[in-house]
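Structure provided below as C-alpha cells; questions to follow.
Removed from the display is one protein chain of the complex; every other protein chain stays in position.
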Amino acid sequence: MKSTKFTPVPLTKAETDKKWWEIGDFFRRNSLWLLMYCTGCCAIELPPAMTSAYDMERLGMGPMATPRQADILLVSGYLSLKTLRRLIYTYEQMSEPRYVVALGSCPINGGIYHDSHAVINQLDQYIPVDVYVAGCMPNTEAVMNGFVDLMDQIKHKRANGWKKYHENYSWYKANQITSLGEVDVHDEFHE
Amino acid sequence: MKEMKLFLGPQHPGMHGNASVHMFVDGDIIKRSYLLPGMLYRGFEKQMERKLWVNNIALIPRVCVPEPDINEMAFASGAEKLLKLEIPERAHWIRMIILEFARISAHLMAYGGLGGPTGNYTLMYHAHADRNNILDIFEKITGARVYHQYIVIGGVRQDLPKGIEKDMHTFLDSLESRLKEYRDLGIDNASIIKRIKDTIMLPAEVVWELGVTGIGMRSAVNKAYDIRKVAPYARYDQVEFEVPVSDYSDARSRLDIKIKEVQQSINIIRQCLEKMPEGPVRVKPARGQSMRWTVPKGHVYSMVESSRGEFGYYMVSNGGTHPYRVGVRGASYPQGLLGIEKYLPGTRIDDAALWVDTMGICSPEIDR
Amino acid sequence: MIVNILVGIGIALFGFALQTSIGGINRKIVGRLQKRHGPRWYQEFIDIFKLLSKRGISHGWIYDFGVIMALGGIIATAMFMPLTVDIVAFKQFDNFFIFVYLLAVGMLGMAMSASGSGNPWASIGVMRALTTMLAYEVPFLIVALTIINVSDSSSLTAIQAFQQTAGNNWFIIALPLGGLVGVLSLMGMLGKKPFETYIAPAEIASGPMVEYGGKQLGMLFILHEISVFIEVSLFVHLFLGGASNIFIFLIKYFTVYTVVNLISNVNGRFKIDQVVKFFYKWPLLLAIIQAFIAIYLGWVI
Partner (left out) sequence: MANIEYLLLFLVGSAVISYFLTRLNSFIGSIFTIFATMFVFVSLAAYGFNMNLDTTVSLLPWFSFSQTYLGFFFVIIIAFIYLMVSFFHPYFLDKYPYKNSYNLLFLLSLAGIIGAFYTDHFLQLFFFFEMIIWTTMFLIPQGKSREAAVSYFGFSLTGSVALLIGIFVIYQNVGRFDIQAGLAGISGTTSVFVFVLFMIAALAKLGTFPLHIWLPLAHGNAPHPFSPVLSGALVKLGAFIGILALIKINPIGPVIGAIDLALGQYIIAFIGSLSIVFGTLMAIKEDDAKKLLAYSSMSHGGYILVAFSALNGFAFAGGLYHILAHALASAGAFMAIAAVARATGTTKMKELGGMIHKMPITYLAYLIAIISMAGIPPMGGFISKWLIFQAVIDRGMILIAVAVFFGSVGSFLYVFRPLAALFLGQEFREYKHVKEAPLLMLIPTFIIMGLNIYTGVIPKQIIDFINNIIGENTAFAPVVATTFTVTATYGTLNAGLIALIFGVGVAIAFIIFILMKKSRKVELMDTYTAANFVHDEHLLHYSVDFYAPLERMYEKQSHWMKKFYDALAHKVKEVGKLAKYLFMSNNIGVTLIWILVIIVLLIGVVAL
C-alpha cells in the first residue's frame, strides 16, 4: 500500500544554496548601491539621477563611499590607462556579487576618443560589464533605464559578470597586463 | 616626525572628478599636499589637431563637463576672429543667454556641492533640482542636456524654439524667488557658517602668484576682473550687470559671490530676452568642399569668463582644414593643480573637500 | 530566567524592527523635504538583508571579532531596555548606567574592528566618534544625575513610573533646561547632522565603516538600528514620561525620531572640535544650572 505520509524531499546542499541565492537576488536587486567613481564626463548625469529630479532612491539605489560597501561599479565615461589601473584595483576590492554598469559610448568602443593614445576603447576586455548605457552623453532617463535593466538581469540571473571574471580570470589578467603592464607598487607614483 | 598619507580622490565622495589629492598629514593637519593629475588625460589638444574645424565643435565641450558651453564660445569666437567673420546680431544674444544659463547651472552645481562636504544634502538636492530645470531648457533649445554643440562657428546652430521665452521667464522668476532659500540653507545657515566663515582662506599673494582668476581672484583682491567687463565678447557691453567683489576670501565670501553672480546672470538673461532682435542666427563660415573649409593663417587667443575664471583658447591656423595647434587655458588650472600645493598645507583634513569644492576645481580641465 | 531572557530578545528584535521601519518611513519624510519621493518604507530591511547575503572581506580575526562583540553588546543593551512600564525583561535591573556603559561596549567593539582593518580613514572616524562621545555624554549624564536625584531611582521603569504618577510632570517640562540639553545630547548620540562628524562621507569616506562590506556591514547596520532604538527610547523614558502602553510608546518614539531627523536634515555638520566646544559651552552650563536649580533649590515644576 502506498504511504500517504508526507515525506519531505531532502534538498542537496547545492539546491539549498540555490534557493537562498534566489531569495538573496530579490534583496540585491532592490538595493543596489553605487560606487561613485567619476571616471569621465558621464558622471555629470548622475547627480540628476540621484537627486530630486529622478530620485534614484525610489528604486532603493544610492551612492556609497567605498568599494567595499558598493554593489555596482559605475564606469562613467572614458577610461584613460591611469584610471583603468585604478578601476581594476577598485573592482577587485568590491564585495561579491558585484556588477559593472558602463555609461556612455567610450567604454563600448572608445566613443569620441576612439583614436586617442591615452584612452582604452573596450572596457570588457579588462573587466566584465553587465550593462552598457550608450550615448554621449546618455540622458538621465537612459541611465535610469540602464539600472532597471540591471535589476531585470539580476532577476533572470543574467548579471553574471563577476562569475565570468572568476572563470576567465587569466584571460582578463592577460589583457590587463598587456595594456597596463604589471602594477609594481614601489613608490608613490608606481607607474 | 611621523607622517601619514591620506588620499582625497579619485574615488572619494569628497572629490568631484577624477583627480587625486595626496595629503601628508600630521594628526589631522595637512603638512604637504599635491594633486596627482593625469587620470583624465586623453590627449585632447592633440586630438583637436586631427579633426576638422567644424568637427572640433563636437569635441571641445568635453573639456569641461559642468559648463561645456564656454568651450564652444571660446573656440567659435576664436575661429571667427581668424576667419574675420561677422555673425548675425541675434546669434550674439542667443549665445549670451546660453552662456548665462550655463553659468547659473555651474554655479548652482557648485553651490549645491557645498552640501556634500558640509553634509547638508537638502541644499544639494534642491540645487540639483533647479539645475535640472536648466538642463530641460537646454534640451528644448539644443536637443541635448549637457553637450549642446549649439554655439558653432558662424553663430548658433538653430534659432530658439517658439515659446521658450516663457519657460525661461518662469524658471528665472522661480529661481530668483528661491535665492533667499538657498542662502538660508547654505551660507546663512548657522551650522554651515561655522564651517565656512573665516576659514579656507585664499590669500591675495597666492592669487597674484598663481594667476588665479574668476571668483577666487575677485573675492580675494577686491578687483573686478571679469572678461565680460574688461574685454567684452558677444554683446556683454550692451547689458548692465555688476561684478560682485570682496577683499576677504573665505569660503563664505566666495559662495556669497556665487549667489550674487547667479542674481546678475538672471538679470542679464532678462535683458537679453528683452533686447534680442529678430533675424538670422547663423552664417556660413567659409567656402569649401562640404565641411572641409579652411581657416586663414594666423593665431588668436580668445577668452571667455567661465564660472571658475578666465577660460581661453590659443589657436594657431596654418591655413589648412585642421587647426595647427590649439592650447587650452583651463580656468581651474592655477587653483587646482598648483594651488593645492600652496593653500592646502596648514589646513585640516576636514576642510580639504570644502577647499576643492569652493575653489571650483574642474579636473577634466586640468588634464585635458 | 529563561522567560526573561526570551522577553529581552523579543524586545531587542522589536526594537530592531521598529527602528528599521521608522527609519524607512523617515527616509520617505526626508525625501519629501528634499522634493522627491524617497524609498519604500521597508527599504532598510532590504538593505540589511542584502548586505548579509553578500560575500565581504575580512582583515583578520579582530575585524570579525570586533563586529560580533559590538553587535552582541548592543543586543545585550537592548535586552535591558523597557518598552513601557510593564514590558521589561529584567524588572528593577534596568539601571540607567547599564545603558550608557553597555552601549560603550558596542562602541568599543566597532572601534576595535574598524581600527583593526588598518585603514586610516577608519581610525580617524573612530577618533571622531569617541571625541563626540566625550562631548555629548557629560551634559547628558549631568541631566540624568538630576533626574535620578529627583526621581530617587536609577531604574528606567521607576523613572517612568515617577513621571506618570499624578501630579508629576514629564521631565522635559519639569526640567526645561535639562530637556533642551537632552534633545541636543540625543542628536549627538544619534549622530544627527550638526554632530554627524564621524560618518562624514565627503571628509573621511564614511569613517569607521570605510572598510566594511557584506555581512560585517550588515551587522553594523543592525547594530546602528538597535542603538538608535536604545537611544531614542532612553530619551522617551527619561524625558517624555515613558509610556504606559505600547501605542503611546510608538507615538512618542516616532515623534522624537522624526523631529530630530528633520532638524538634522536642514543643517550642515560641524567640525569635530566645534562639536566639543558646542557641548562644553551651553549644554553643559545649562545642565549644571538645571542641576543646581533642581537639586539644591528644589524648583521642579
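Letters are used for the chains, namely A, B and C, taken in the order the chains are written, and counting of residues starts over at 1 for each.
In this section, a contact is a pair of C-beta atoms (placed from the backbone, for glycine too) under 8 Å apart; a residue touches a chain by one contact, two chains touch by 3 or more.
Computed from a predicted model, the values in this text were never measured in an experiment.
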item	value
Contacts of the hidden chain among displayed chains	A, B, C
Omitted-chain contact residue, chosen from C:Ile22, C:Ile46, C:Met79 or C:Ala202	C:Met79
Touch with the omitted chain, as defined above, among C:Ile29, C:Met112, C:Ile173 or C:Val300	C:Met112
Touching residues on chain C - with respect to the absent chain	5, 8-9, 12, 52-62, 64, 67-77, 79-80, 90, 92-93, 95, 97-98, 101-102, 104-105, 107-108, 111-112, 115-121, 123-124, 126-128, 130-131, 133-134, 137-138, 141-142, 145, 148-149, 152-155, 158, 205, 210-211, 214-216, 218-219, 222, 271-273, 276-277, 284, 288, 291-292, 295-296
Missing-partner contacts on chain B, residue numbers	1-5, 7-12, 15, 20, 22, 26-29, 36, 348
Residues from chain A at the interface with the omitted partner, ascending	37, 66-68, 86-87, 89-90, 93, 96, 183, 185-188, 190
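What we mean here is this: only the chains that are shown with their structure count from here on.
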item	value
Contact graph of the chains (line, ring, star, complete, other)	complete
Chain A and chain C: spacing of chain centres that average the CA atoms, whole Å	35
Chain B, residues touching no fewer than two other chains	12-13, 125-126, 129
Interface hub residues of chain A, defined as touching at least two other chains	51-52, 65-67
In the complex, chain A residues that touch chain B	35-41, 43-45, 47-48, 50-53, 63, 65-67, 78, 80, 82-83, 86, 90, 112-113, 115-119, 136-137, 139-140, 188-189
List of chain B residues in touch with chain A within their complex	5, 10-13, 16-18, 22, 36, 38-43, 46-47, 50, 58-59, 62, 65-66, 109, 124-126, 128-129, 131-132, 135, 145-147, 364
Complex interface listing, chain C residues touching chain B	33-36, 120-121, 124, 193-194, 196, 200-206, 265-272, 274
